[in-house]
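Selected chains only, in their assembly positions.
We just call them A, B and C in the order they show up, numbering each chain from 1.
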Amino acid sequence: MVIIMKPHAPKEEILVLKHRLEKENVQVNVSEGQDYCVLGLIGDTSKIETTKIQANVYVEDVHKVQQNYKLANRLFHPDNSVVNIDGRKVGGNELAIIAGPCSVESEEQIVEIAKDVKKSGAKFLRGGAFKPRTSPYSFQGLRTEGLELLKIARQETGLPIVTEIMSANMIEKFVEDVDVIQVGARNMQNFELLKELGKTKKPILLKRGLSATIEELLMSAEYIMSEGNENVILCERGIRTFENYTRNTLDLSAIPAIKKLSHLPIIVDPSHAAGLWWMVEPLAKAAVAVGADGLIIEVHNDPQNALCDGQQSITPNRFDNLMGDLNKLVESGIRQVYSTANV
Amino acid sequence: MVIIMKPHAPKEEILVLKHRLEKENVQVNVSEGQDYCVLGLIGDTSKIETTKIQANVYVEDVHKVQQNYKLANRLFHPDNSVVNIDGRKVGGNELAIIAGPCSVESEEQIVEIAKDVKKSGAKFLRGGAFKPRTSPYSFQGLRTEGLELLKIARQETGLPIVTEIMSANMIEKFVEDVDVIQVGARNMQNFELLKELGKTKKPILLKRGLSATIEELLMSAEYIMSEGNENVILCERGIRTFENYTRNTLDLSAIPAIKKLSHLPIIVDPSHAAGLWWMVEPLAKAAVAVGADGLIIEVHNDPQNALCDGQQSITPNRFDNLMGDLNKLVESGIRQVYSTANV
Amino acid sequence: MVIIMKPHAPKEEILVLKHRLEKENVQVNVSEGQDYCVLGLIGDTSKIETTKIQANVYVEDVHKVQQNYKLANRLFHPDNSVVNIDGRKVGGNELAIIAGPCSVESEEQIVEIAKDVKKSGAKFLRGGAFKPRTSPYSFQGLRTEGLELLKIARQETGLPIVTEIMSANMIEKFVEDVDVIQVGARNMQNFELLKELGKTKKPILLKRGLSATIEELLMSAEYIMSEGNENVILCERGIRTFENYTRNTLDLSAIPAIKKLSHLPIIVDPSHAAGLWWMVEPLAKAAVAVGADGLIIEVHNDPQNALCDGQQSITPNRFDNLMGDLNKLVESGIRQVYSTANV
């Protein structure tokens, strides 16, 4: 940690701060510059609250050197993590494709789509049972009934199921019924939920919040991991910017950034990012090229009658073509691969 | 609702869509333009999901005319709402000032600050018991013990208490112990929590999410109101932008905007917006001038040793000066007042 | 154009507005809804200023249906445009790679790098002579001397040269000396410069402004085209968002968006987007996969001693590897290709 004192900060106040910091078991190097005096802290600064230091009226600014996340940090865990779900891997050399409708609507719908996406090569089935909707008057999902239908689709296809949790109250049920528990963008900083999920061993798919920084996403992963659950898969799904031609702005730079900072696998959701079905295909290719460990894609057999997000769902036929292209991309050998050696 | 068809959309497809929409009990006016054909929908379109229409491959764009919020909408409720908390009003002509520390730290701390802010004219005491922190390694609040200390401070001063809830599990306790339940920015779209709070009659202080639009804030208020609880107070606390000199960018334009769109009271949090104690004073004055119904301000008797957010807390002495200025501002009569007549 | 009147707008005021609009040679359809009255305008609305209509106190909102750009619009020019520079094409099926240093530093430097990038397959040489720098105290480029050195490098390698113009005063010289004139992000809305460039026939590389919407980028292209110069190449180079791990956030969704809206070629600048040399490679691959018509990449033979932007420059060796990968990507056939048929 580096602390920049205000110009003209009195020497005695600098010493007071220095002594206070030394009591927290760090060494403090004082460098007197022309206009500014700078304190360099050496040792484990992870427990020092920067806000307390910023509250000091003689402090101009504080820069952290160490990241606040430890368990998610590649520095202390150089090798790529691989999350294993019934033998299917997320984070290794294989590409993990999750596909399915925005929301589960009926047994017929979810089973049919599950069979379709499986045939095209999807490894996991997605489908919303509990839906976070901006409006209380929009379809809120089939809820527990939706979970039952997902289980039927899993039985029919063997595909592990991925679905979103919206409340800590449901954890027990989700742990029993579901293969990967998704935390949606709006709950990325629902810390009580994260802590409770950390007490399970279930794989967690943690989506980046609408305006979360890369660091905040990793801190939310740390919440889960610090409670004992290391099976975290991150997901980039677009961030909110001034550009509103697309629903969100897909931040593909986040993939190499996270690969450098963390060992956790990260996948991309091109459907929610763009919010436009005809962008899913090019963005999916880009995501694989940039080095994502997988994709989560909305596929619907009848987008115009979908109860949710039809505008960003592709048909099984388009999905099948896309999978063909993605396979070619993988085979071409140009997909960016990250390892300790090259990040 | 207005639907713009793609250029060259086949006539028969336009008719198919028209008929489908008419089944939802709206009238559809077709206007054939030079390049685009436009459908104008008349009637109650609030139940029509725009995403389904956008999923139609012949549709270029959809514009809503009606807002999706009804109970929070000034159109259907022209007069300003006033939330009454033990006889203290938020939303009327009086200015509601909420003050106190970021987090409750000890009985001595909270009682002393409560007495200080009361003496200066605060009407409510704030203090965090459950704290949403970016890092799992930061101080998480005294939790239920914090609630007990707040109750002591209320007993000593008579100030109603405002504190943040982080999980639906705690609602029963909060309803019993607390006067105003705060929903933090990170939980603004925790819809399960909002629904549960809607089933109580407690006043809810709903903070705007870090990147929530004004419309989304009102939709979250609608979640609470649609379950039966109309005691909602909104709070602008800064939004996330590219500018990072301040912690967030305080969006004071949101005050006149919300006054026009909604009848709900709205207050401003200058402490979290700026994240810098020396900005609280000027921003508080600006917020009152622009027409906010109140303020929520972090006050700490020893900011440098605060367990949380000391960098944005002002001392009781500064708070006292500020209250003097705010009173002068109110007395000058220039504070913007909103009523049906002028919005 | 669709105009939404305020609820309770008096009928006579609606008629006044209707008649005023009809004088501008458009037909006005009035749809009376439950709460809102909507006016649909049919005909050529491109000359109607929306701001005038918004100034009407009885108007709630205005939505445009027609885009304001005509010459850049795919609607009126369905086929992809190809810009031809001495026989080298930007916008066709080939991938146009522009490479070179941020700024020209010396004859030796620019000639050496030019030879290197040519050998690896670059089709154009970039190099800054006039440099827009945030600080007046930073290196401002070799200016006219830099132009001379670029010409030497062109002579040595045959590569057409691409360099940035910063002032309309220099147009004559640039037209004579340069093959593609670049308009930087900070000048994207320097309309006087755009108009002057529109009077030449030189190919213009127009970079997206730091916070320009896709529509604004196309409107700036329209400025150039409306003066008679249709040789416009667009460039996505990252936009400014709250995320500051990267210098900018590369918006790859802009590629399919622009392909749909416009016939103009668009390339990507991964160097300025990320501002981090180690991200250039994965982002370049993603840009090609998503369907960009080319790339502009900063290559320097000694990044640590570069006078400008060394942190985002890759070495000739890395560039050579990247070109190998990009060729494989093109050969794999999965690169997204846009044509009227599929956008």
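By our rule, contacts are C-beta pairs under 8 Å (C-beta built on N, C-alpha and C of every residue); 3 or more make two chains touch, one makes a residue touch a chain.
Remember, it's a predicted structure, so these values are computed and weren't measured experimentally.
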item	value
Given 3 placed chains, full-complex copy number	4
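Everything below uses one rule, namely that only the chains that are shown with their structure count from here on.
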item	value
Same or different contact residues where subunit C meets its copy subunit B, judged by the half mark	same
Central subunit by CA centre of mass proxy	A
Whole-Å gap separating subunit A and subunit B, where each centre is the average of the chain's CA atoms	26
Separation of mean Cα positions, subunit C and subunit A [Å, integer]	31
Mean-CA-position distance for subunit C and subunit B (Å)	38
Interface hub residues of subunit B, defined as touching at least two other chains	211, 240
Subunit A-facing residues of subunit C, complex	211, 213-215, 239, 241-246, 249-257, 260, 273-274, 278-279, 281-283, 285-291, 325-326, 328-329, 331-336, 343
Of all residues in subunit B, those that touch subunit A in their complex	46-47, 49, 51-52, 54-56, 68-69, 132-139, 166-169, 186-187, 189-193, 195, 209-211, 216, 219, 222-223, 226-227, 240, 277, 303-313
Complex contacts: residues of subunit C adjacent to subunit B	2, 4, 7, 29, 31-36, 38, 40, 42-44, 61, 63, 65-66, 75, 211, 240-242, 244
